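Have a look at the structure below, then the notes.
The complex appears here minus one protein chain, its other protein chains still in place.
Presenting subunit A:
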Amino acid sequence: MADSDGRQIDSINHAADGDGKGHGIVRAKTEGKELTKEEKQRLRKEKKQHKKNKKDDKVPTEKEKEKEKPSVQAPSKPVTQSPTHKAAAPVPVSASASESLAAAEKPVKTKAELRAERRARQDSERTSKQGKKEGGQQSTTSKPKASPSELQPVVKRLPEHVQVDDPAALKKLAKKLERQQKSGQGCGLNITGVKVPLRSDYGYKVSLFSHLHQYSRKNPPTQQISIPATVIHPSVVRLGLQYSQGIIAGSNARSVALLHAFKQVIQDYSTPPNEELSRDLVNKLSPYISFLSQCRPLSASMGNAIKYIKKEISNIPSQCKEEEAKGKLQECIDSYVNEKIILASEAISKYAIEKISNGDVILVYGCSSLVNHILCDAFEKQRKFRVIVVDSRPRLEGREALRRLVKKGIRCTYVLISALSYILPEVSKVFLGAHALLANGYVMSRVGTSQIALVAKAYNVPVLVCCETYKFCERVQTDSFVSNELDDPDDLIVTRNGKTHLENWQTVKSLGLLNLVYDVTPPDFVDLVITDLGMIPCTSVPVVLRVKNVDQ
């Protein structure tokens, strides 16, 4: 008796030290058939608690179970007269240790045997479902990280009345940012707890756009970062600052600058011991991306670039040495920029020049680097045309486009967008740049573009959109409200003749300043999209996306 007890205790200890996932409970169940009702209830409660505190309170609950063992064994001692060689009930989850244990304590009664089996099976299913649920939770928290092109910072399926600067929602966002860093660190094994500073919203938001963030340029995201930026790589901090101050603006420029910063991050990266570069580097990049999206919401082109980099990093074979891997990644980034941006713009300008004939009057809006490139190329190839640059407040980017074209020698006219309908009868073609092309054929571009396309359609002027394929994104949007970007409302304040009328706009309760950045143009207004794959109609965008996915 004492021997079997000793053996039981040994095997109990062995099983407890092993993967104590649900084995202790299984054992308790198989032992406790003769237990009183109260003890059974107690066991059930402890099981629930054990499952809840599985990771943290492993030791105390085990201690509890240890304490349980002696009390459990006492009533079952008279029952377990059976020899140890009795065949154990087929418990699917148990390891060999608990199997032998169950075998050691197998009662003679068959009905109880069956009940035990049933209970054990239920337990095992419950624990496996629990494990799956936890794994699922991990994947949902990492999903928002995986789709950075989403402009919505708030958790999905939020009730409509919740505003983005609701304190509860802000707390959730802050926690989500923290969780992103933690869960992204590989099963919570090494929680670096990278704290990305949370930028607070500024000013009254127009109710239609209250689900978007509105930041002020006077509160930079670097306020809460330590000055020698250690947590976030210095080049990423610099990039974030340049984004938030508008020094790097424009979809192409932002992507290129992002890739440049990532090159420097990869350069300074060193794999920590016991980690793989392919997994750890991706985790390192997540807080940087969160920081950048706090500075300014990511653009579709940036999102695609990030996806590409992450894919390249995860595809690095594990036996690759660190220096080699880093060199390969740098090359990948360089080739991406070369192919998707530089060569693409060459290809686009080659296609576009066929559409520019002598004597054309071309209308452009704002400052699109691609359209400027096309026009400069066409001018070099001795095409005779003149350009009308349309501009709009508050960014007044058209001035920069005007400067570049005039510096080249092109004859330009400059108007504000309010004069559009007056100038359109002179125009023969409209060239527009795009921030992104959505999967349903809508063109997302600077606010005002849809107006230009609309009026041009009314005047029967062809509208050509120039866009590289890396800006194509899988999002679908039919209006400009659901996902947009709100810029600093103080940009709308202007001082004329020494008077600043909107200086105290915050004190007027019924006044809201709205500074939208993007809008979407329906495909009916766009006649042609010129991409590096050729000239396609607007509705062929999903085809291109499909082909791209197949390629990758």
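The criterion applied here is as follows: a residue touches a chain if its C-beta (ideal position, glycine included) is under 8 Å from a C-beta of that chain, and two chains touch if they have at least 3 such contacts; residues count from 1.
By our rule, contacts and distances are computed from a predicted model.
Of the names listed as "Translation initiation factor eIF2B subunit gamma", "GATOR2 complex protein MIOS", "Septin" or "Small ribosomal subunit protein uS9m", the one that matches the UniProt record for the absent chain is "Translation initiation factor eIF2B subunit gamma".
The chain not shown here is touched by just one of A:S369, A:S428 or A:S540, and that residue is A:S369.
The chain omitted from view is touched by exactly one of A:A116, A:L173, A:V194 or A:V256, namely A:V256. For the options A:K37, A:K407, A:R496 or A:K509, the residue in contact with the chain missing from this view is A:K407.
Within the complete assembly, A:I247 is the residue of A:L114, A:L208 or A:I247 that touches the hidden chain.
Among A:A116, A:L173, A:V337 or A:V387, only A:V337 touches the chain left out of the display.
By the touch criterion stated above, the residues of subunit A touching the omitted chain are 220, 222-223, 225-230, 234, 237-238, 241-242, 245-250, 252-254, 256-257, 259-260, 263, 334, 337, 341-342, 366-367, 369, 397, 399-401, 403, 406-407.
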